[in-house]
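In this view, the complex is presented without one of its protein chains, the others remaining in place.
By written order: A and B. Residues from 1 in each chain.
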Amino acid sequence: MYESSVIDYLEKLALLKFTDEEKKRIESEIGKIVELFSELVNVEGLDIVEPLYHVVEIELPLRDDEPLNEIDTNHELLSGNAVLENGYVKAPKTVGE
Amino acid sequence: MVNNVSYKYISMPIYKLLQEFKTDPMKVFDYLEHVYRVIESVETKIKAFITLMPQDAVFRRVETLIKESKGKIDSMKLFGIPIAVKDVISTKGIRTTCASRMLENYIPPYNATVIERLINEGSIIIGKTNMDEFAMGSTTETSAFYPTRNPWDLSRVPGGSSGGSAAAVSSGEAPIALGSDTGGSIRNPAAFCGIYGLKPTYGLVSRYGLIAYASSMDQIGPMARNTIDLAILLSIIAGHDPKDSTSLPIGSKNYVALVKELVYKEPKLRIGIIKELFENSDENVKVKAYKVVDKLCTYHECLTVSLPYGKQIVAAYYIIAMAEASSNLARFDGVRYGLKVPFENKSWEEVYLEVRTKGFGYEVKKRVALGAYILSVGYRDMYYIRALKFRRILKETFDKIFRSVDVVVSPTMPILPPKLGEFFEDPIKIYLADINTVIANLIGIPAISIPVDFYNGLPIAIQIMSKQLTEEILLYLSMQLEEKTGFRNIIAEVH
Partner (left out) sequence: MYSNPKLLIGLEVHVQLTKLKSKLFCPTPADYKKSPPNTHVCPVCLGLPGTLPVVNRKAIEYAIAVAKALNCEISDKLIFVRKHYFYPDLPKNYQISQYIGPGFTAIAKNGYVKIFVNGKTKIIRIRRINIEEDPGRILYIGSIEASPYSLIDYNRSGITLLEIVTEPDMTSPKEARAFLEKLIAILEYLEVTDPREEGAFRVDVNISFEGFGRVEVKNIGSIKDVEKALTYEIIRQKKIVEQGGKVERETRHWDPNKGITITLRSKEYEEDYRYFPDPDLPPMRIDKNFIEKISSTLPELPDDRINRFVRQYSIDEYRATILVLNKWLANFFEEAAKIYSNYKKLADLLITDFLRWINEYELMPENLKVTPLHIVKLLKLWDEGVLSVKMVKELLPRVIKEGVDIETYVVSSGYMRISDREYLCKVIEEVIRENPKAVRDALSNPKAINYLVGLVMKKTESRADPQITREIIQDYLNRLRMEGS
């Protein structure tokens, strides 16, 4: 079992909730996962190397500042999946912060 | 065996089908007719697809293709060839769900670069295949819709996360398929379903349109029933894409020609046998895999190499994957696309929370939440940075290994395909089963899974890895083994 306060913290970070059943499951798993992660503590020479972020050596390619000729006048990109109102995407309100 | 189906036809490699289709384009319909008969017969048992294109729609698409391609057919590399596409790759106008409630109704308004390339070569998408939700899993059981079954044994998993693609190919529902591989997601199901699968060098195939799981490790790759088909598909999807900043600035190669040339010249290679990865495998797997290695060693020079890391590899992989996943999956909030909940008069935080709670399954929530934790101040150094440092050590370890050998070999999976639900109680056990495959993703090298044998009717496969951008070497060895084992164009009999 893992402390439920940790689960609350995880939920807050990821902006989601576990169901009660899922909570039980993660509480029993999280300890084992953290234990697995802790395998890295004892790797020899870890402190003296730099983190490897990108596995292939490639320079960031840059693009010329050339705009596309067309714009999405008819909202083809959004109309299938978003709720539109006068061309705006409807979203929950953001007041009160 | 399905009635009214010519298995000779269904099991035909695509390079032969292509010849037939190019001589007589009408044969495309004929072939598809057989494919759909297979699908009709086995799909209810296997559940390889999330979205299956209706036969009449596919026929109409072929009609248009024939009309539009007049005079160009000969130059098209996949003319009329049906393909199954993992449901993590964006297809314009075709629902793309990632096997998640979150994207159950999401219809991408654009095509992934690989899809554009397939369409340009005359390939026909027949459906989007099942997978672990957002590719997080190795059994296709985390799909929000239903699990896919292993065509060789319906009580077992097909592997994952590209389990639908592998099952479709091995059962004859499609001759070839696209999968994606972040930690073995192509090779694992290819091994469990007895087909060929290749994870290319990181950056060889464009990720544009691939819904990201762990961006620094994700690669799209080919799945097929023989080496040449695998090479054909790779030749089409590989090569620089200006829409992907991690795409290597090199063109594609004609892998078929390269393989044929290598097979003809038959160079002797130095093959490294990763002792620990054999020893850690189930006995049955180990024995069979060693037998195959012996076949390779009769011609090539084999030597044992040692890998001084075990669980650390899996730990590093999951830390990096979860961290990146937490970031990549932040965008799913139901506003622009994805799961909708009523939101009037609710605060955005309430709504986002509800969308993400209802839209994600357990495994996804777990990885996203742990990933956020791993990146948060106070834990980042302990987990994330350490994992990245280990990644460099692992890369250097293999750089060194590849100075003494050309390729390294191991079983693809240390276990036989498990029963559905077998690992439910112990997620660590299934994570640890990824140890052989995650190496290639952590360090960006190519890896192939080659089916070699059966044990009790279940396929066994070996994995070969090589230096970055030497896919042709892997295909050459695959071809050699294919000749030796005769494991080619085999279709599972679904009972």
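In this section, a residue touches a chain if its C-beta (ideal position, glycine included) is under 8 Å from a C-beta of that chain, and two chains touch if they have at least 3 such contacts.
Keep in mind it's a predicted model, so treat the numbers as computed, not measured.
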Residue touching the undisplayed chain, where the options are B:208, B:255 or B:360: B:208
Listed residues B:298, B:345 or B:456, member touching the removed chain: B:345
Interface with the unshown chain - residue positions in chain B: 89-90, 96, 98, 103, 106, 108-110, 112, 207-212, 214-216, 242-246, 323-324, 326-327, 330-333, 335-337, 343-345, 348-349, 352, 372, 375-377, 380-381, 384-385, 388
Contact footprint on chain A, counting only the chain that is left out: 13, 15, 51, 53-54, 56, 58-68, 71-73, 75, 77-78, 84-97
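In this section, only the chains that are shown with their structure count from here on.
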Between chain B and chain A, distance of the C-alpha-averaged centres to the nearest whole Å: 22
Chain B-facing residues of chain A, complex: 9-11, 13-19, 22, 25-26, 29-30, 32-33, 36-41, 43, 45-47, 49-56, 58, 60-61, 63, 76-78, 80-83, 89, 91-96
Residue ranges of chain B touching chain A (in the complex, touch as defined): 105-107, 109-110, 201-203, 216-217, 242, 245-246, 248-249, 309, 311-312, 314-316, 318-319, 326, 335-338, 340, 343, 345-353, 356-357, 360, 362, 365-366, 368-373, 376, 383, 385-393, 395-396, 427-428, 431, 442-444, 468
